[in-house]
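Can you keep this structure in mind? I'll have questions shortly.
All protein chains but one are shown in place.
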Amino acid sequence: MSELPRGQRNSAWGPGFWAGFVACAVVLALAVPILNLWVPSNSAVALPDYLVPLLGKYLCYALLALSLDLVWGYAGILSLGHGAFFALGGYCMGMYLMRQIGTRGVYGNPLLPDFMVFLNWKELPWFWWGFDHFSWAAAMIVLVPGMLALVFGWLAFRSRVTGVYLSIITQAMTYALMLAFFRNDMGFGGNNGMTDYKDILGWDLHQPSTRLGLYLVSTTALGAGYLLCRFVTISKLGRVLLALRDAESRVRFLGYSVTNAKLFVFTLSAVLAGIAGALYVPQVGIINPSEFSPGNSIEIAIWVSVGGRGTLSGAIVGAVLVNLAKTWLTGAAPETWLFVLGALFVATTLVIPRGIVGLLHSARWVRPRATAPLPAGE
Amino acid sequence: MNTATAAVDTLLYLNGVTVSFDGFKALNELSLIVEEGELRTIIGPNGAGKTTMMDVVTGKTRPDAGEVFFRGTADLSRLDEAAIANLGIGRKFQRPTVFENLTVLENLELSLDDSRGTLRTLFAQLSPDRRDRIDDTLARIGLTAQRAQSAGALSHGQKQWLEIGMLLIHDRSLLLLDEPVAGLTDRETEQTAELILDLAKDRTIVVVEHDMAFVRSLGAKVTVLHEGSVLAEGSIDHVQNDPHVIEVYLGR
Partner (left out) sequence: MRATAITRAARATAIVLTLLSAALPARADEFATLVSALGADSFAEKEQAITALGKLGDGRAVTVLTSLNDGRLLKAPDGRVLVSEATKLLDPLTGADAPDLKADALDRIRVNNRLRGTIQGALGGLILFSADPAARLAAAQDALRYPSADEAALLEKAIAVEKDPEIRAAMEQSLAAARLVSGTKQERLAAARRLGTTTDPQIKNLLDEVRAAPDTDREVRQAAEAALASINNRLWLVGLVANLFQGISLGSILLLAAIGLAITFGVMGVINMAHGEMIMLGAYAAYVCQQFFRAFLPPGWIDAYLVLAVPVAFLFAGAVGVVLERSVIRFLYGRPLETLLATWGVSLILQQAVRSIFGSPNKAVSNPSWMTGGFDLIGGFTVTWNRVVIILFCFVVLGVLALILNRTSFGLQMRAVTQNRPMASVMGIRTARIDALTFGLGSGIAGMAGVALSQVGNVSPNLGTIYIVDSFLVVVFGGVGNLMGTLVGALSLGIVNKFLEPAAGAILGKIIILVAIILFIQRRPRGLFALKGRTAEA
């Protein structure tokens, strides 16, 4: 009976899994504060303050990659518009942070952010109402990407837009949003976006301690997101998703609503992406429309691909590794970065379609199962 | 009104169903009645409309004209695939389609007649009696030993059986089998015929098939389709002696 789904689930949440999970969480959550705060700054392993938000940024990217892996790796939906959900979450957070500036802006207007004063606006647009409260902003961070995904997904999945067509219209979606957010009269700062934040929930964003706090929140979000995704993929719904990824119409003939199943993961995934964006903005200190660019969204797919899609941990590994490489290369040899990124796209799809974690699995270093095998043909 | 009354007694009722693809009529005013508890075989040359007929019944294709009723009341031409499946109509495809990346056992688990709701499946647990049911079905289709294998690793015949098992486990009242013995060995064909006859004891089955020996071994009522409508109907001997059928199959 041990191979029954019930048994599988027990092993998926078994002591082996928790040991690994806790070990990773402890390393991420404790090592950084210790190296940053308690190791003397002249030591070789000391972590300088400026690196903390950088690591926090990687964790946000990892959560974003995780959200894409949930829909792509398990339900076969290659969304090329996940950057849009990320950016929308980021904009919600940015709006809150802008309202926190208050009279400390260049124009000192207590109500209007600087760019509105600059545009000669007289009052706050209605969609900015409530963003001075963190709870409202937090609700919007979840609701705005979630609702967009719900409506967009409902339209797309109901009409059975699948595969490449879906990828292209999600790309068109983020492209349209990018064009919209570039407009000044949208009320989101146009070209320049929003920046010059001062503090979050009363803590000064320039203080190393705030940054460390944000890093820890990002770690927690990533850990919680990972557990949530794992719960979904290991459930019976996870098996329905795998089944519909490989033979969608067969799942319909079994009586499952493919539309609802897809809509559920797509929306959940968009919400995770939105949260990632919201955590990203205070750590990098800016949000602008370029986050919506189709290129950004497609880059997420390469993080997942490098790490191994259909393996949740792979998405995290891929996001961190690719972005480490990006940070290092754009500093050391900027003109080579696009060559490397392009080569990564080609190489992972041709040489290691299962990604790094997939390779480890097939080498049996890691126990298989609880990861989605690759479909024979998309 | 009188069509509704005519349809009430029958399990599956098709009347004047027409489907055309770019001017080509795949089904041309097809009328067909399948009674409760019947085992029916449908034969016909390529392009006769056999698969399209199944597509219409299972909601994959919407008819351009005509009516399709299940148990006299459910208008199948208005429902989608999932709703039709949940009425108790199951389908086996021409090419065996099992979920290759799931294990045999998981394939059956998804086919159980549990709730199909998305949130329900998220929190679903497998109860002991469900597990017993899976075990029974595994034994019936002879795949107990392969339960933990991924379905993609099964042989062609095993996939066919798994697919039948997936229909079986749900206790559906109408099964549509599209060429269940295509590509099977003689031995496997024989076993499949036995399985179908066994299943037919407590449910209605419609089998679409090319293999005349197999059709004969089922010994059921035969409907011959040609160019989208019924050419002949009756016992296998009756239709094989029908001059129209002979012309269609041997003539030209």
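We call the chains A and B, going by the order they appear; numbering starts again at 1 in every chain.
Definition applied: a residue touches a chain if its C-beta (ideal position, glycine included) is under 8 Å from a C-beta of that chain, and two chains touch if they have at least 3 such contacts.
Model, not experiment: these values are computed from the prediction.
Novice: Using the touch definition up top, pick the residue from A:Trp129, A:Tyr165 or A:Trp328 that touches the left-out chain.
Specialist: Considering all chains, including the one not shown, the answer is A:Tyr165.
Novice: So one chain is hidden, and I want to know which residue out of A:Gly146, A:Pro294, A:Gly307 or A:Gly358 touches that hidden chain in the complete assembly.
Specialist: Checking the options A:Gly146, A:Pro294, A:Gly307 or A:Gly358, the one contacting the hidden chain is A:Pro294.
Novice: At which residues does chain A meet the chain that is not included here?
Specialist: 72, 78, 152, 155-156, 158-161, 163-165, 167-169, 171-173, 175-176, 179-180, 182-183, 294-295, 298, 301-302, 305, 335, 338-339, 341-346, 348-350, 353, 377-378
Note that only the chains that are shown with their structure count from here on.
Novice: Let me have the rounded angstrom distance from the C-alpha centre of chain A over to the C-alpha centre of chain B, please.
Specialist: 44
Novice: Can you tell me which positions in chain A touch chain B when the two form their complex?
Specialist: 1, 3-6, 232, 235-237, 239-240, 242-243, 245-247, 249-258, 260-261, 263-264, 372-376
Novice: Which stretch or stretches of chain B touch chain A in the complex?
Specialist: 58, 60, 80-82, 85-86, 90-91, 93, 97-103, 105-106, 109-111, 116-119, 121-126, 131, 134, 147-148, 150, 152, 166, 170
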